[in-house]
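Only one protein chain is missing; all other protein chains are in place.
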Amino acid sequence: MSGKLKSAVLGASGYSGLELTRILERHPRLEKPVLLRREGSDGAADLAEVFPELSGNGGYPLRPLSWPELKRQGVQLLFLATPHEASRSLVPEAIAQGLRVIDLSGAWRLKHAQHRAIYSFQDADAVTAAELTAKAVYGLPELNGDRIASAELVANPGCYATSVILALAPLLRAGLIDRERGIISDSKSGVSGAGKAPTSRTHFVSVADNLSAYSVFNHRHLGEMVEQLGLDDAELTFAPHMLPIPRGILSTIYVHLNRAMKPAEVESCLRDFYSGRHWVRVFATPKLPQVQFSLHTNYCDLGFCLAEDGRRLVLVSCVDNLVKGAAGQAVQNMNLMYEWEEREGLQ
Amino acid sequence: MSGKLKSAVLGASGYSGLELTRILERHPRLEKPVLLRREGSDGAADLAEVFPELSGNGGYPLRPLSWPELKRQGVQLLFLATPHEASRSLVPEAIAQGLRVIDLSGAWRLKHAQHRAIYSFQDADAVTAAELTAKAVYGLPELNGDRIASAELVANPGCYATSVILALAPLLRAGLIDRERGIISDSKSGVSGAGKAPTSRTHFVSVADNLSAYSVFNHRHLGEMVEQLGLDDAELTFAPHMLPIPRGILSTIYVHLNRAMKPAEVESCLRDFYSGRHWVRVFATPKLPQVQFSLHTNYCDLGFCLAEDGRRLVLVSCVDNLVKGAAGQAVQNMNLMYEWEEREGLQ
Amino acid sequence: MSGKLKSAVLGASGYSGLELTRILERHPRLEKPVLLRREGSDGAADLAEVFPELSGNGGYPLRPLSWPELKRQGVQLLFLATPHEASRSLVPEAIAQGLRVIDLSGAWRLKHAQHRAIYSFQDADAVTAAELTAKAVYGLPELNGDRIASAELVANPGCYATSVILALAPLLRAGLIDRERGIISDSKSGVSGAGKAPTSRTHFVSVADNLSAYSVFNHRHLGEMVEQLGLDDAELTFAPHMLPIPRGILSTIYVHLNRAMKPAEVESCLRDFYSGRHWVRVFATPKLPQVQFSLHTNYCDLGFCLAEDGRRLVLVSCVDNLVKGAAGQAVQNMNLMYEWEEREGLQ
Partner (left out) sequence: MSGKLKSAVLGASGYSGLELTRILERHPRLEKPVLLRREGSDGAADLAEVFPELSGNGGYPLRPLSWPELKRQGVQLLFLATPHEASRSLVPEAIAQGLRVIDLSGAWRLKHAQHRAIYSFQDADAVTAAELTAKAVYGLPELNGDRIASAELVANPGCYATSVILALAPLLRAGLIDRERGIISDSKSGVSGAGKAPTSRTHFVSVADNLSAYSVFNHRHLGEMVEQLGLDDAELTFAPHMLPIPRGILSTIYVHLNRAMKPAEVESCLRDFYSGRHWVRVFATPKLPQVQFSLHTNYCDLGFCLAEDGRRLVLVSCVDNLVKGAAGQAVQNMNLMYEWEEREGLQ
């Protein structure tokens, strides 16, 4: 017996699922994960058929999901990289089977019904769904580390939400932001954030040499942000944009401070908050993060510019939407759940 | 009465159709073209719904195709920017209605049945189809100008074929190429060449930061090339590649010459052949065309490198696949058909 | 005598200069413009050496700047597409020579010394410079049309400034914006906005797959915006970003309204303000402009999203930085100066 954890991934044939599979197979504490296929998925027998870049490293067999089979194999932890609706309907059974679950979808992130309405979930068993909603821990390790450690169900944050919450949490919790004047996040994401399904929006010719705003005021990640940051809905304006790049997010966040501050104070506030945390990097002004710096890493990079008046503050926050914004953060959560060092398997 | 030609476009909601519509509406000899919608197409009432970039310039109403209505409006010339199968079935009726037709699809380009087989056409009336196939003129103005002038049906060339044929015709017709040693065209195209339908191949994430070869030895344009150049099938190897750019083609073509030549001789051969033709530009060695140079123009740019041995010749040929490779060439053909200057409406 | 205007362009070898040259040579009211070379420039004898895409359309000879020679040729209008410092030192002599000048640089845009300080100009003749500064008309045709018509010296606006001012002017002039809560423009530009000089910032590998913010709070165009919009400096926060695209600007602009409005009211405010103006297009919500829609056109595209509270408004404004943001606007200004229709030469 290896003493290594046995895990399974459902939904490996999406972009986040692929990224997750690659991280998990190198993780020193894990056996090679079991890859599961949903019913009705495209039916590849091996993930390398979907992603030829995986060939040459042994097989990646995709097996149909079967609870008894998972139990027989000793799987303890299930990652879901499935659509929101699929996660919403699968999780109750998975928890009932005694599995711990890290769900990369939006199914269990939102506590408030009015925020959750945007997903139009149809819960078969409303009572269980309500219980699980209450139990689910929002998987942002830098904020909710203790509760993640003991969670049965971790709701892995949205990519945009990760970039925005990590930038704002230190200043908001310190009471430094004038919430009444409003907070704005102008966020820009690479196309993998829109998923792998081919649509006219993701057609190369529609995206290349272009930039477009979308879902202004009504993006699904807005609810996560206000819930986690303790804001009123109208206090945060969120405008996402689609960038002509495959991956990466940059959020430019505009706030007014309650008092005139100096750059060194702002920097200290950020650094102190993330002291001892490896996966947030704070840049000293005037250096700013760029999308490239955190690509293919689990870092969230934070930087800022402060106006001469010491009141107007612009925060810049970058993550790789598939790593810190999805698969990497899921692994970081797993590390917390099993009391491993939070860097393990992520470097 | 304006004295201007009345034309119609079927298929304006594709990339080539849009490009064509934009050129035609500025053409000084034409009235604003009638835009037609195929049955079962997405049903936009105005082309600006499909392409918002058209807004603000008056309407672009899309009307259902009706032969009597076209006659009533005095339409004399019909452009088809439709799928191959649609063009194959529509043209017999259009010709029967007395219209002249410029077809941008591959439906009528190929004379030889074995080449045409790649399209798997199902002709309702085989006799008429055979007659039209015989009558159709391959619309490469620099080669077939006289026959285009009097044509009822012009089969507008494929984009790749345009770049390859124009590069090779001068040297082949002068008997300078050693055909037995084989001719190779390594061609690279932007994504608009693959059409507007969203597929996993045209997804931004599949194309960006990538290059891929496809349809090596069996691309549909290969038949056009060998037919127009008078080659045996095995004498030309054609390997297309998909570039991470929206538009533009560069073909790098490799030949052996029958005798050692000097660069000035090669240049003269190209220049003499295209003497008096506006839309082919010959670059003097060592300058080579690049994709950017001919973007958004109707030029085919030709350049070359000759090995020190004077025998191995590399030709470089660039076109914008949507202009000289499609819509612009269609307009150039129209100019010939109506005895207008070949530059009209194209500058 | 042709009756056509004789013009000259200094600085045609930059991106804006090339765009300008291409527009001017097709303008029906103009003779082919005289292209001038600054002393110490790279010394190409013909612009087609710098931009091979120009070959095949006759020559584009670059001649050294000589005032007597310009007079001899009957040049009446001089376009400057030169660096700021060069424009600042050349314009006094050009005006003294009796030329009308449209300057694409930032040399004469700013009225207030504290804004102009960012350029560190060294005026040889401070008195003349002050007079010209006072006389120079900020060349935004939709705002300053009358004064442009009679101007000797037109200071063509900055590209970012064009996108921001045109979006905000209607609402600000109608007193609908709560200026005290602050206005934010998060703007994104293609790389041609950074000029043609190769630097580590414009290296392909630095830009591709990336996005970066820069010059937050202290970009040169900020002064233009506050001066033209009548704002206090601290009322406008401007954060530019460099996009991995060659050209195009999208500004996302955040304001609070003084009272709750309905989308139709906002749309009316924009439409009424630009009523009768061709080069601003207003999109009806929920449609938003995208960078692609205005590329290679002189349009400024405006759209917006209004929060449910009717108070928080997000404006989206797009221009092609080389056309409406530079060369096209310069031609639009010329059209006003010579009482031609403002569309002439720009379609």
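Here the chain labels run A, B and C in written order, and each chain numbers its own residues starting at 1.
One rule holds for everything that comes next: a residue touches a chain if its C-beta (ideal position, glycine included) is under 8 Å from a C-beta of that chain, and two chains touch if they have at least 3 such contacts.
On a predicted model such as this, the values are computed, not experimentally measured, just so you know.
Put simply, the missing chain touches A, B, C once the whole complex is considered.
Summary of contacts with the chain left out: across B:Leu250, B:Cys269 or B:Leu346, the touching residue is B:Leu250. Residue in contact with the omitted chain (choice from A:Gly3, A:Pro52, A:Gly175 or A:Gly276): A:Pro52. Although one chain is hidden here, its contacts on chain A can still be listed: residues 26, 52-53, 55-56, 208-209, 278, 281, 283, 287, 289-290, 292-297, 299, 347. Where chain B meets the missing chain, the touching residues are 181-182, 184, 186, 188, 206, 208-214, 216-217, 234, 237, 239, 241, 243-248, 250, 252, 254, 256, 288, 290-292, 295, 305, 307-309, 312, 314, 316. The chain not displayed touches chain C at residues 15, 191-192, 196, 198-200, 202-209, 244-247.
In this section, only the chains that are shown with their structure count from here on.
With centres computed as the average of Cα coordinates, no chain lies farther from chain A than B. Chain nearest the geometric middle of the protein is C, using mean C-alpha positions. Between the Cα centres of chain A and chain B there is a gap of 46 Å. Centre to centre, using the average C-alpha position, chain A and chain C are separated by 40 Å.
Of all residues in chain C, those that touch two or more other chains are 208-209, 290, 292, 295.
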